[in-house]
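In what follows, a structure is listed as structure tokens, so that the remarks can point back to it.
Here the complex is missing one protein chain, while the rest keep their positions.
Per-chain numbering from 1; labels A, B, C, D and E assigned in written order.
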Amino acid sequence: MFYHIKELQYEAKPTRPDPVYAKKLQEILGGQFGEISVMMQYLFQGFNGRADAKYRDLCLDIGTEEMAHVEMLATLIARLLDNAPVKDQQAAYASNPVVAAVMGGMSPQHAIVSGLGAQAVDSVGYPWNSRYIISSGNLLADFRANLNAESQGRLQAVRLYEIAEDPGVKDTLSFLIARDTAHQNQWAAAIAELEQREKDIVVPTTFPRQLQKNEVAYDLYNLSRGEESAKGRWAKGPSMDGKANFRYVSEPVPFGPKPFLVPAPVYIHNTLPMFKH
Amino acid sequence: MFYHIKELQYEAKPTRPDPVYAKKLQEILGGQFGEISVMMQYLFQGFNGRADAKYRDLCLDIGTEEMAHVEMLATLIARLLDNAPVKDQQAAYASNPVVAAVMGGMSPQHAIVSGLGAQAVDSVGYPWNSRYIISSGNLLADFRANLNAESQGRLQAVRLYEIAEDPGVKDTLSFLIARDTAHQNQWAAAIAELEQREKDIVVPTTFPRQLQKNEVAYDLYNLSRGEESAKGRWAKGPSMDGKANFRYVSEPVPFGPKPFLVPAPVYIHNTLPMFKH
Amino acid sequence: MFYHIKELQYEAKPTRPDPVYAKKLQEILGGQFGEISVMMQYLFQGFNGRADAKYRDLCLDIGTEEMAHVEMLATLIARLLDNAPVKDQQAAYASNPVVAAVMGGMSPQHAIVSGLGAQAVDSVGYPWNSRYIISSGNLLADFRANLNAESQGRLQAVRLYEIAEDPGVKDTLSFLIARDTAHQNQWAAAIAELEQREKDIVVPTTFPRQLQKNEVAYDLYNLSRGEESAKGRWAKGPSMDGKANFRYVSEPVPFGPKPFLVPAPVYIHNTLPMFKH
Amino acid sequence: MFYHIKELQYEAKPTRPDPVYAKKLQEILGGQFGEISVMMQYLFQGFNGRADAKYRDLCLDIGTEEMAHVEMLATLIARLLDNAPVKDQQAAYASNPVVAAVMGGMSPQHAIVSGLGAQAVDSVGYPWNSRYIISSGNLLADFRANLNAESQGRLQAVRLYEIAEDPGVKDTLSFLIARDTAHQNQWAAAIAELEQREKDIVVPTTFPRQLQKNEVAYDLYNLSRGEESAKGRWAKGPSMDGKANFRYVSEPVPFGPKPFLVPAPVYIHNTLPMFKH
Amino acid sequence: MFYHIKELQYEAKPTRPDPVYAKKLQEILGGQFGEISVMMQYLFQGFNGRADAKYRDLCLDIGTEEMAHVEMLATLIARLLDNAPVKDQQAAYASNPVVAAVMGGMSPQHAIVSGLGAQAVDSVGYPWNSRYIISSGNLLADFRANLNAESQGRLQAVRLYEIAEDPGVKDTLSFLIARDTAHQNQWAAAIAELEQREKDIVVPTTFPRQLQKNEVAYDLYNLSRGEESAKGRWAKGPSMDGKANFRYVSEPVPFGPKPFLVPAPVYIHNTLPMFKH
Partner (left out) sequence: MFYHIKELQYEAKPTRPDPVYAKKLQEILGGQFGEISVMMQYLFQGFNGRADAKYRDLCLDIGTEEMAHVEMLATLIARLLDNAPVKDQQAAYASNPVVAAVMGGMSPQHAIVSGLGAQAVDSVGYPWNSRYIISSGNLLADFRANLNAESQGRLQAVRLYEIAEDPGVKDTLSFLIARDTAHQNQWAAAIAELEQREKDIVVPTTFPRQLQKNEVAYDLYNLSRGEESAKGRWAKGPSMDGKANFRYVSEPVPFGPKPFLVPAPVYIHNTLPMFKH
């Protein structure tokens, strides 16, 4: 169960409205790696938690914080839309091409649909959807998803910081970027703990290795001509799980035969093969 | 540019048809973490590659392999659909409830739409879409996405292995599971190499730390009552980036004020606040 | 069965082309609350109608009218795209930034995909989809959906009227806005009739009240700190269904316990709880 | 900013697992009118609130409660999936067609993707997306959306109650159904208050009536042959806004002419009209 | 503008309810190539019509007929859902596995969401969306889209006919299949007329051939090893447009060089290439 207080986790106040930037900022609210994604991902991992209480609690702690980030960004976007001069754009076009160009880049839905409010969409207006998130029940897998989400999320926030000019916007972003630093460190720590505990890094660690085709489990197949890929850590030396050595296969060949599919029954009305012309 | 040979990378031949299992297998072909996802993700990372040639080549090597996995799974699914008795289900219901139950779980689109062929959809028939993938240009971020994809992907393949009974299906899956082992190790190696080279683990490592709100960059806020989350590696001791110590904040409070939004211009036709009744 | 006549229900002729406005106008054609939504919603409610003939007929009357609105808006959009100078934009940029800014805001798909024709998409190019509509079989519920759709739809049309400058566009919109007035009144009347007939306002009225947890059926829980919400009609006095009094709960507490989920079977390969380190 | 406590708002504990019912229950968690929809809709209406503080607070109070409902349903679904015998379905088919039929109706993603956890999807596995929600800034419009959502939501919960057999599931649903009763009453009260304050029922009430084509603002066009629709409250007598009388038009005719579209410029490569053969 | 009459274009009355078949039938109502697709595609082609009046009229004639097909299929589905015993499925499972298996294959949304009504979705519950349709302004292109839609649509209707057992269902399908025959013939005739008139078959025929790289305009590249593809009409002899001869290239090679992408600016925070270790 949840409680809300009116105070924001951190201030979210631009110096002046900027509806074009508001549109861009939607990316880290409602985009693939926006705050809604991490909020929903961590909460569902928490709600579904069947492992140790501390992992469940960690997911719910951070997931609840991400809700505050959703609130901050929604507030910031709404303020960037304050008094957007949507009405007189044509006049603006004629008299001031700078204003016109700026207004031209505003999301039409911010004016027509949401009435100068934030939306749960990304920077091109695509709606948030739950295929962005994962809660698999395997925490080593899921915490890697979380570390990835925080990495992509911080990268996007940094890019938005770089193109921001408003000190208020930059201040809010500097807070969110710092929190992403915290979360990257925290998920990395949780991953390290799980890898140590499970004594393996290959998810799921519980699948008996002898059931997989072990003879191909450490190969790199050079399927894109040119051997630049032979120069990395991944191509030689001990594998990261410590169980074998990497092997670089310069000229990979197929292990299987050509497939042949039997014709479909006639009531499927597929094209049937013609055995003689 | 690409070339195709008819041979499969590995055999994909079930002992007998099983249209219900075919539907489930769609998950690792066209699902969120299926082979189409990794194929498209790695190829786009390769095509967009602006960094060292070896990373670009690595993405294209593995991406090209994933295309072969798409082909193998499509073939396996088509064969599991061989001669599916879609026509006489009603009769089957009456005479053999076991057959009926099995047929009842088949995807109707495998009969009506794809004519006993594989589709680029997941196990509930939802189409593959490109919001499943990421190519951000930042390789540390992207390789974490790749490691996550291989982790979720292997987990799903293992679950499908567990519920499979057909030795041919299990054999193909044992190959794919082994290749996921290879790819998890390889992306983990690439991540380790990049973290070492960039001397940091926080993506993007190139953003000056002093520009973020450093005082909150290592805190864990206990926003879900109960302190189980204090017991993990993430809550105390040196942070994973080695730059600070984790801090556990038992009773977190807001840093910001209550927000207040100004009314919208009248031509937006929002509800206006009533200052006096 | 349907018949079409070539005449438009009302004129749809702009004074001059305006491809940027055409893009915005797509919102009320193919958006969440656009004409396609109401057309499809009412027609499906009519086709699925199992209650009195007059409700079925009402849905089909208005649904058939909405098809004419789809036609009018498609025509208006196509005309706003007449002779759009998509070819020489670069030249325009150099010589006339006003023209350039205007063209820059045009939907690229109006040029590349639809050949200066209307599309079944919204103002950000997102395709119409049938999850926008509802036909539940319960008419009190559905007529509330209809009243909502006409309310959101008229609001959006009014906003588009405010930012329009073309008298032809304004004329067409003044017709559509008037029809939305009619439809809001009509659905409101149908709702009033059903509420009176069913002697209740809580959908579905047919569910025995004693089967719900009646002791919480009129509470408002103050879960967002601060009691501003206590000042409304909804917080005290008789409830709108006339069956009880509203109750304001200032400090709501949970009724349930902390949940605990059992571990998954091992063949699911979830992370298992570690009972002792 | 938000806080979480571990206690559920109300108990969510089935007597025994039932993975087929778990799939159905997903509808009111992640469906068009599920708890995620109302949670996100009310929170965004709150975050975007530019009108009186009491409306903002009301949205945030109820939106925060809906988060607790998301948590309860996720928990209930996870428990319905406890120990789902996904592994030995084939064996079950042979030995016990009843078990087999039940298992056959389970969502494959509950086993393969979410590891016996709840997902943010509906009962056919379609992901939740933010086009389900609206926050328009006009509260009379939005509260009608809210009343509609609570009506559809309670209807679906009641249908799920009817087909439930587990007393634990029924108990949880009886709580949610009662809360929907409360919310329908509350939004209805807020609507009544706004209609009274704005002295009109036609959204947006702030658009000058003389700007719309008033002569068609109260007509019902009999566009589906047969005059059953003339028999309702909506067809005659004073309109619901009290500003006119309804008018029933038995044989509606078009007001506009046949449209004619000019050919596209040649560089669009549309088919051009042939003026002479 | 449209008019509706209550009579169906053709009877749509099953002999008895069959909710599992109802789900399958959704494919040709709301699927990729269902009746909603052709209705919307032809109507938009008509509304957007800038060429000869006869083509516009043809699109509107057939588009208006498809609306009647939507109505027929919606009616047929609703009737197949009549009295679906959704309530006592568990009891059915125990007593009659045949009934249980049948019921288990019903769409849960037909019971929970649409109240035994048709939906605008396909056979796996995926909503219809407007990316299924095309109205490009080039009629030769669009009529090929139409011929394709009628071909796929008739194929699916035939497959549904094959698996139907109810004579009423078969009768309705026999009508729809015949109409698809008519429409395939009609679009084929329109295509032939346009190809003759434009004296070319390559869309768009208006693009000057000398502007394309003509030397590769009739090649078939053997990129999948094995020369089975050399045996078809497409590999040798005069091309279908009569302007050249087909050419089979057994060992195709690239015409372009290896690409190299320059590094991104530093403020994008991509991984930069390391020129020296």
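As a working rule, a contact is a pair of C-beta atoms (placed from the backbone, for glycine too) under 8 Å apart; a residue touches a chain by one contact, two chains touch by 3 or more.
What you see is a predicted model; the values in this text were computed from it and never measured.
Visitor: Quick one: jot down which shown chains the absent chain touches.
Guide: A, B, C, D, E
Visitor: Which residue among B:Ile28, B:Leu58, B:Val86 or B:Ala118 touches the omitted chain?
Guide: B:Ala118
Visitor: Using the touch definition from the top, which of B:Val20, B:Val38, B:Ala78 or B:Leu194 touches the missing chain?
Guide: B:Ala78
Visitor: Given the full complex, what residues of chain C touch the hidden partner chain?
Guide: Touching the chain left out of view, chain C contributes residues 1-6, 48-52, 55, 86-87, 89-90, 93-94, 97, 100-101, 104-105, 107-109, 111-113, 115, 124-127, 136-140, 194, 197, 204, 206-207.
Visitor: For review purposes, identify every residue of chain B that touches the missing chain, sorted by number.
Guide: Counting over the whole complex, chain B touches the hidden chain at residues 1-9, 30, 36, 40, 43-44, 47-48, 50, 60-61, 63-64, 67-68, 70-71, 74-75, 78, 113-121, 127-131, 133-138.
Visitor: Residues of chain D in contact with the chain that isn't shown?
Guide: Counting over the whole complex, chain D touches the hidden chain at residues 155, 158-159, 162-163, 267-269.
We take it that only the chains that are shown with their structure count from here on.
Visitor: With contacts defined as at the top, give the pair, A-D or B-C, that has more of them.
Guide: A-D
Visitor: Which chain maximises the distance between its CA centroid and that of chain C?
Guide: If we average the C-alpha coordinates per chain, B ends up farthest from chain C.
Visitor: Over half of the residue-numbered contact pairs in common: that is the test. Which of B-E, A-D or C-D passes it against B-D?
Guide: The pair repeating the interface of B-D is B-E.
Visitor: As a quick test, compute the distance in whole Å between the mean CA positions of chain A and chain E.
Guide: 32
Visitor: Would you mind listing the residues of chain E that make contact with two or more other chains?
Guide: 1-6, 48, 50, 97, 101, 104-105, 113, 115, 121, 124-127, 136-138, 155, 159, 162-163, 268-269
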